[in-house]
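With one protein chain removed, the remaining protein chains of the complex are shown where they sit.
Now for chain A:
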Amino acid sequence: MNKSTTPTKKINKISFGEQGFSIGDQQDKSSSSSPTGIVRSHWKTLQSNNLCKICHINLNVKNGIVNCRKCGQLHCNLHTHYEVRLRNPQFDEKTPQYDSNGIWSRCCETCYLERQNTEVLSNNLTEDFKKIRLTFADVNELKRIKVQRNFLKLVNEGKEVTHWKTGNHCSICFVKFSLLIRKHHCRLCGDLVCDDPNGYRKYCSIYLPIISLIDRLPNLNYDKIPNDTIKFRCCINCKNGLLFELRKQEQPENEIIKTYLNLIDQRYQIEVMLEKYSKDEKIGHKLMNHLKDFEKLVINFRNQFFTNDLRVVQIENEQLIKNIYQSIAMFLQDNLIKYKEISAIHVPPEPQKEEIKPEPSLTKKQVRELREQLMVLNEQKFLIENMIKDFTKSRRFDELNSLILNKQELEDTINELENKLGEFKFI
């Protein structure tokens, strides 16, 4: 950051020139470049009764008289609370230009907002995150495998498989062992654990028949099944580790995640295909199929998680659903033109497909017309809603009745149309 190059102390200098006087941190205009290094030749000079370009307030000592370093226009203090990075004009450029490596300079609101369109600073940390996550996941995976192997050994050989650790504290709840709280060892990892099956610390370890775990883990390579009277102690971490895979299967898979994974999968396919498509046009049909599948998925997603008026069905997952929906919408918008091109080229195979379909759906033209109607109706509904608001405000209740009736009618028609359109209603 070159911020240090701007003067730290504001010089309030009053200078009397031919065009009047100026106050503020602007310095002698005759010098073409300021200490900050950005030229000032384009600065507008102060005329009598100047107005701020944005708020049109009178510029004076109180409100401030500041030149925007970018456009050179005069503004009040309030609208120059911004800084952008600029570089000096080159060649035939008249004003300083935005430059991400330039000098931090004061500018007006307009120039500040404009900058955001031209320069984007972003930092993608996804890869780093993935890496860190992977290391943790690996460690946990290794631990689980170790516990599993120990368990297998324990079952097959029926003897100690680990060294018992020493210490005075439970490894899980850190309670100090005493006459009443006895030491126990997990037979799988050897950690010290307490035992308190009915009390406050009951989650540290369990003492259970070995057969009960075997029952739940039938796929391991057991040499022999021990008789069901043998019990052993196991700490909660080992138990969770052993049953991790099982839990994952048991967990009813989240509908949202499932749908999302499907979508991601399809999207990835499309992206890959798109790349290939640019070289090889033959795969167009395949790509179209993928696109159609994707469209179907999106429609399903919408029907599943959104109500008719675009509200999320599951409130607890609202953010998640909305984000997923947004990302899909963005993906579609980014690539819509390409898809249109492709679907325009590969129209011929489509009718054939539609013939195969059991129930003849609407033709493209009909769909377009109906969609247009739907749009018009929605527009009108919006207008009427506004009218209802206005009329309520001005207390013209006589007319309100007809308006409300009309809105009802419009809603009915909209519903009817949406039903007619079915899956086509979503563009």
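The rule is simple: a contact is a pair of C-beta atoms (placed from the backbone, for glycine too) under 8 Å apart; a residue touches a chain by one contact, two chains touch by 3 or more; residues count from 1.
Just so we're on the same page, contacts and distances are computed from a predicted model.
According to UniProt, the chain absent from the figure is "GTP-binding protein YPT52", selected among "Vacuolar protein-sorting-associated protein 36", "Protein pelota homolog", "GTP-binding protein YPT52" or "Nitrogen permease regulator 2".
Of the listed positions A:His56, A:Lys224 or A:Arg395, the one in contact with the omitted chain in the full complex is A:Arg395. Of the listed positions A:Asn63, A:Asn77 or A:Thr413, the one in contact with the omitted chain in the full complex is A:Thr413.
Counting over the whole complex, chain A has residues 372-373, 376-377, 379-380, 383-384, 387, 395-404, 406, 409-410, 413 touching the chain that is not drawn.
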